[in-house]
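A single protein chain has been omitted; all remaining protein chains appear in their positions.
Moving on, here comes chain A:
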Amino acid sequence: MEAVQKKRSFLSNLKLQTYLMITPTVLMIVLFGIYPILYVLFYSFTNYNGMSAPDFVGFTNYIRVLQDSSWWLTVKNTFQIGIVVSLIQVPIALILAIMVSGKLKASGFFRAVLFLPSITSTAIMGIVFYFLFASYNGYVNEILIAANMIENPISWLGDGLMAKGVIVSFLSWHDIGFFMLLFLAALQKIPGDVYESAKIDGANTLQTFMKITVPMLGKMFQIISMLSIVNALKLFDSVKSLTNGGPGSDTEVMTMYIYRYFFENTGIPQQGYASAVSIVATLIVGGVAIIYLLFTKKMNYED
């Protein structure tokens, strides 16, 4: 009898302890994850201006989003940067991973150095790239002039297309080492004897790469392309510090548009409209993720 009682009190105690231990996490997830989304969802149907009581306006804000050409320009910019950056990052990261996975003596050193940019702040390094590509006496121009490759300084950040190019090269600089490490982790899981038998069968390097390495990296390819795309869609710090959206709005990305509407609106605050834009952005990111997952699933199935 006593033993049962003791066990019961222990059990209820266990439950209490369990809930107490997860309380901080649950509170934070509810207040900083779920509440914010419900908040923007609610206000997206209102004309809230951040101060006076909001009125419901139905889908007015959403209709306005659909017609807001400056918003869709930022969507276009985001996707352009995201797609180009992925196409550059993923192959280079794979090539580097293969090179540092071998028996080169200094491969440990190369891994450590190539990964280094990933630990630096994109906001801070954006400033450094801003200096490097400055049109007036920026280092890149000075080098190109000294090498007689150009005569007059190029206004890298003064032209929309080139400014996007600078952003792409900055993001590649920052993230390639990270993706290289992910590929490396996957490469090291491929058993060595697979390569041995391919060699015995007389496969050359390219064949081994296309027929063994790439297929066996399948899952990692998915993770990396996914990360690369989703990261690009959420881009903020790097663009904010490097170009601040300029010239004009040529490099303004989705998150910056939303941030500006919420925090930097110079006219009448339009939190209701900003909320509707936020929901659309969330749907775009979620949609891309789902399309991507479905697509890769189908590919796997066909394998």
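In the analysis below, a contact is a pair of C-beta atoms (placed from the backbone, for glycine too) under 8 Å apart; a residue touches a chain by one contact, two chains touch by 3 or more; residues count from 1.
Following the convention adopted for this analysis, contacts and distances are computed from a predicted model.
A.B. asks: Between "tRNA modification GTPase MnmE", "Exodeoxyribonuclease 7 large subunit", "Sugar ABC transporter permease" or "LLM class flavin-dependent oxidoreductase", which matches the UniProt record of the unshown chain?
C.D. replies: Hidden chain identified via UniProt as "Sugar ABC transporter permease".
A.B. asks: Consider the whole complex, including the chain that is not shown, and state which of A:57, A:81 or A:96 touches that chain.
C.D. replies: The one listed residue touching the chain not shown is A:96.
A.B. asks: In the complete complex, the non-displayed chain touches which residues of chain A?
C.D. replies: Touch with the absent chain occurs at residues 10, 13-15, 17-22, 24-26, 28-29, 31-37, 39-40, 95-96, 99-100, 102, 104, 106, 110-132, 136-139, 141-143, 146, 173, 177-178, 181-182, 185, 223, 227, 230, 233-234, 236-237, 240-241, 244, 254-256, 258-259, 262-263, 271, 274, 278, 281-282, 285-286, 289.
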